[in-house]
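Working notes, beginning with the structure itself.
The complex appears here without one of its protein chains, the remainder shown in place.
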Amino acid sequence: MMHVLDSLFRDATLEPVLTQENLLRKMLFFESALAESQAAVGMIPADAAKAIAAAATLDALDLDALANGAARSGNLAIPLVKQLTAAVKAKSPDAAGFVHWTATSQDVIDTAAVLQVREAARRILQENERLCSRLFDLTREYRETVMVGRTWLQHAAPITFGLKTARMLAMMMRRGARLAEAVERASRLQFGGAVGTLSSAGDVATKLRRELAVRLQLPESTVPWHSERDTLADVVASLGVLNGALAKIARDISMLAQTEIAEVSEHHEAGRGSSSTMPQKRNPVTTAAVIAITRRVPALVSTYLSAMDQEHERGLGGWLAEWEVLPELLSLVGGAVHHSANLFSGLEIHADRMAKNLELTAGSLFAEAASAALAQRIGKEQAHALVAKCPDVVRAKGTDLRTALSADETVRAHLTSRDLDEIFDPRNQLRTAQQWIDVVLAEYSSSRTKQANAVR
Amino acid sequence: MMHVLDSLFRDATLEPVLTQENLLRKMLFFESALAESQAAVGMIPADAAKAIAAAATLDALDLDALANGAARSGNLAIPLVKQLTAAVKAKSPDAAGFVHWTATSQDVIDTAAVLQVREAARRILQENERLCSRLFDLTREYRETVMVGRTWLQHAAPITFGLKTARMLAMMMRRGARLAEAVERASRLQFGGAVGTLSSAGDVATKLRRELAVRLQLPESTVPWHSERDTLADVVASLGVLNGALAKIARDISMLAQTEIAEVSEHHEAGRGSSSTMPQKRNPVTTAAVIAITRRVPALVSTYLSAMDQEHERGLGGWLAEWEVLPELLSLVGGAVHHSANLFSGLEIHADRMAKNLELTAGSLFAEAASAALAQRIGKEQAHALVAKCPDVVRAKGTDLRTALSADETVRAHLTSRDLDEIFDPRNQLRTAQQWIDVVLAEYSSSRTKQANAVR
Amino acid sequence: MMHVLDSLFRDATLEPVLTQENLLRKMLFFESALAESQAAVGMIPADAAKAIAAAATLDALDLDALANGAARSGNLAIPLVKQLTAAVKAKSPDAAGFVHWTATSQDVIDTAAVLQVREAARRILQENERLCSRLFDLTREYRETVMVGRTWLQHAAPITFGLKTARMLAMMMRRGARLAEAVERASRLQFGGAVGTLSSAGDVATKLRRELAVRLQLPESTVPWHSERDTLADVVASLGVLNGALAKIARDISMLAQTEIAEVSEHHEAGRGSSSTMPQKRNPVTTAAVIAITRRVPALVSTYLSAMDQEHERGLGGWLAEWEVLPELLSLVGGAVHHSANLFSGLEIHADRMAKNLELTAGSLFAEAASAALAQRIGKEQAHALVAKCPDVVRAKGTDLRTALSADETVRAHLTSRDLDEIFDPRNQLRTAQQWIDVVLAEYSSSRTKQANAVR
Partner (left out) sequence: MMHVLDSLFRDATLEPVLTQENLLRKMLFFESALAESQAAVGMIPADAAKAIAAAATLDALDLDALANGAARSGNLAIPLVKQLTAAVKAKSPDAAGFVHWTATSQDVIDTAAVLQVREAARRILQENERLCSRLFDLTREYRETVMVGRTWLQHAAPITFGLKTARMLAMMMRRGARLAEAVERASRLQFGGAVGTLSSAGDVATKLRRELAVRLQLPESTVPWHSERDTLADVVASLGVLNGALAKIARDISMLAQTEIAEVSEHHEAGRGSSSTMPQKRNPVTTAAVIAITRRVPALVSTYLSAMDQEHERGLGGWLAEWEVLPELLSLVGGAVHHSANLFSGLEIHADRMAKNLELTAGSLFAEAASAALAQRIGKEQAHALVAKCPDVVRAKGTDLRTALSADETVRAHLTSRDLDEIFDPRNQLRTAQQWIDVVLAEYSSSRTKQANAVR
């Protein structure tokens, strides 16, 4: 089956990590590490471990038979163990009996899933770092580029484009750090045998677990977590919040790219974002894709959280519900961060249009500043009321706020022309913002190294 | 990419309907029907229509190029039209200019999606009918097989297994009817051009729309529904409710199949439901799969409902969010109904165990009947209080409810031994239920034909 | 507890319907109708029925004690029956024993909930009708008011404001009809006793059920639906789709009300939508409230769908999960439709701004029309390519599309000045839309009476 929409929604580098083939590869890695660990603690002959490790390759598997086996047994581990055992037997009959010794299906599947999550998270964090890096550059470049600040979808007061990207940068740095943390904590070996007592390993159980953990480079957990899914749920939740952050950013870009605002646009090249009917169209395709992806993630998070009520020592159904949801979540969030990084890499920023839009409301953007300045002279309430009357004057007379204010006696009594210059110069209102931008930039610079190494 | 879990979760007959290939096939069908319709109303030469229809086959498409094109243009229609145009041009240069005339991308994609939904729904309804048919047979066979009725997961009072399946049957009949209705109503042509005015078709627009509707066997809608997604949302909602019904049924089976209850079990054959560690295990694999699937659907319904706020004439992002969600929903619900039908086909019903479990609580199951009988003699409150004391007596003395009651003076004063026979014979309490079962069976018999034809 | 946000989010007329007091009132109605029905079939003395009916008033209840009782027994019915019994006993000791005879807690709670849903739905449908009526008026008034049609948040081609409202009207008419239907179907008596066999009513069970159904004006269901929640789920799903429709409409209004677009604005009066800091602000408060409400509903739908897997004859937990969710859903959707009706009642439409915005892109809105006209002369591909080059010319030379086209030789060879007049006159492109508007208006006129009576 061809997935013709994957290039629109997914990250081509991440996808191979999320395949069932890759999961199977990690399951085989578990089986071979298990055998080696058992040889190390003296449970099985060293030769058997070698034979198992040698056979544990994807080539050894018949995927069609595996699919049929999965339908009959309810999971991938049982047919995989069967096929692996056959492969071992073909070369080393004596070793075949030592395959998957002491482990239960869920041990191998959960551990492989954790390894897959960790591998996927590395890529997602790399792409997040690429996005952060671009936001850092944009912040430095546009920190003083004044634009309209908007609240409730209405013009409010001036900001700079660099302040907007600095807020995004601060958020995405937090998101990277949180995801790395959650993945780190969820990266725990699953190894408890049938009911989480590892009873079939006898007295070397704890030692064996330690050996296996070392080989898989996964910390042990105090007790098995077969039906306590909370640490994986933390990863899912963290992906959900990261996704929400990307949704906010994409939404802003979509708003700024509207024909009537046009302060940014997606990188344009021939054929990109064209329409089948309207020759003039340049649709913001990547933004739309990110919005589409990010819309889908919250509900998947709730699915995962809903499926945590897994019964007894290993549940019925809840665990199976995770199998497709977890890679789907990683794929979608990975796609969203990848396309967001692409979006910002090519983003065209129209500073001229930002400047022009500042003038759309004839100075109303400075109403807060005027009101604040007046308030210091005549009290807040009176100032607010005085300035609030001006927009009607502006509209009626086709003039602007400064002129309307200047026409007012009270204003003239309290504000000089130089005061008005100050009020209507946005730079004056953005001095504090510049300090904050400095802090965000500094935080990024100092965290860059840390973040890159967050997930080993 | 191999989907090794598909055989566990999906319906192999339904899956090909839900592929992107099948969507593309239907898009090509739209393009060829459009050309033929335009020839019929005199907009384009008949030869051009023929050439387009001839070229509009899946073989004409280069799927890799299509995937790349989709990423650049944000949808499948633009690259498909481009490739189709090239294919037409190769044979009939003059006809190439008439491909996709007057239509917008969303016209072809939405119409194809509706055709795909209708085709998928047919299969889902067939499988639902298969399930209903099996529930009908079970109801007839087990209508008098007494078993424990349970409320709050506690033994309550007797029912019959056939009453349980009759309730399931009544529900699944309703679900089939509702889904058929919703699909019928959503099966509407999408055809409005760039902004839903079909302006480029000029004065023959309405006539052209009618021609196209007839060719695609899809009713017209009064106005295009590019950003009014409610009728498709009705289908999604209906799938969500059908799914909830299946979840209830699977949950019941999982409960009844517990080792301690064991009143039903999945069809057993060698290797099915076995464990990798525990030789005695026969896990209810199909039940688990249905539970897993049905857990995932509600959140996808909410995703669809959340994405309905599509802006203006055609939105940004919301529409794209539907593309993978709609087939995924059909696939999951289709998988759930398919595996539920399989589950009931092979279900083993252990009437002996049902009978044995009736005795687990030493007659307490008849406490309501005893209380009701006594109430008619001594008033409800006193009767309830009297019977409520008995379980302690039963427990303390290791006796049963009938003995405990018989030991009570008040009881002896009001109930004869024959009265007690009546009270402790479950058949007496199930006469009304037998009438209701008759009604459900009759409803099924009379609706069978109707349902099968509900979606043409 | 004061709910100071209720006036922002809720419908003050609907809220009293959704209180737990109103549910208790309906539960008491059930108990009194049950007693009367039992008198009618000879199960209990007529005097007892009268005494029960006389006592079954909200005044008879001690709500604090009820709350405590609910926590102990897990539902409202048990303490209500206890208090009602005490109230009856106080006046007619003999009648007390006949309270709640044969019914189980879920019978009274579910039936009361259904009555509450039906009452709430009536109000919601009334408000939806108020919204439809306003959309009808707007459609008639603005059917020829040309404005920019937008796709992917970009200018696309002309539509009229009346076409936009006609699409909304068609959608909201469908939503009213679907909700009415779902409520009608879910309006079924719940009456099955402990395990749905109504065994304690003996041989008059079916007759008694009919009597009760008539008194409560609720059709019977074939079998009790204690743990088959699908018909109520249909109501929930229908509310979810209605909600999605309102979300789309509110989103459109929010977009059109942006400072840069300003084609509509909320009704303005002193103090409405003002800011605490910015004297010039007029925030679209009602639109924001509708968006906020509609954001919350999809997930509640998924909660309801998720809770359908109720075990056995009456489940553990799933049923309780519905209790607060169902009225919350009705309250939110009712609030959304109420505030949407208010929004459109006061909506200010700025036709002048619509006209002005048509000119923002220097004729590009007519690119599709130009391309279509040219295509008929020189073929689609060449026409599309020729027109696609123009925006760059327009931008570079600061001219408009018509001028740019006129400068092109090919164009001059094929299009006369009169042709260009036609192309650049939006009215020409909207003739088909006018026909469609007529159909929508006619559908509304003919359905108005039907809809009003849809739910008795």
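Labels for the chains are A, B and C, by order of writing; each one numbers its residues from 1.
Please note the rule applied: a contact is a pair of C-beta atoms (placed from the backbone, for glycine too) under 8 Å apart; a residue touches a chain by one contact, two chains touch by 3 or more.
Just so it is clear, the model here is predicted, and its values are computed rather than measured.
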Candidates B:T13, B:Q217 or B:Q258 - the one touching the absent chain: B:Q258
Omitted-chain contact residue, chosen from C:M278, C:L343 or C:I423: C:M278
Touching residue (missing chain; options A:E211, A:E368 or A:D400): A:E368
Per the touch definition above, residue among B:A299, B:L316 or B:L343 touching the missing chain: B:A299
Hidden partner interface residues of chain B, rising order: 150-157, 254-255, 257-261, 274-275, 277-284, 288, 299, 302, 306, 357, 360-361, 364, 367-368, 371, 384-385, 387-388, 390-391, 401
Where the unshown chain meets chain A, residue by residue: 74, 85, 96-99, 101-102, 149-153, 156-159, 163-164, 166-168, 170-171, 174-175, 178, 193-201, 203, 205-206, 222-225, 227-231, 233-234, 237-238, 240-241, 243-245, 247-248, 250-252, 255, 291, 294-295, 297-299, 301-303, 305-306, 308-316, 368-369, 372, 375, 379-382, 428-433, 435-437, 439-440, 443
Hidden partner interface residues of chain C, rising order: 1-9, 19-21, 24, 63, 66-68, 70-74, 76-78, 81, 100, 102-105, 193-194, 200, 250, 254, 271-278, 283-285, 287-293, 295-296, 298-300, 302-303, 306-307, 316-321, 323-325
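Assume only the chains that are shown with their structure count from here on.
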Computed distance of Cα centres, chain C from chain B, in Å: 24
Junction residues of chain A, two or more chains touched: 254, 274-275, 277-278, 283-284, 288, 299, 302, 306
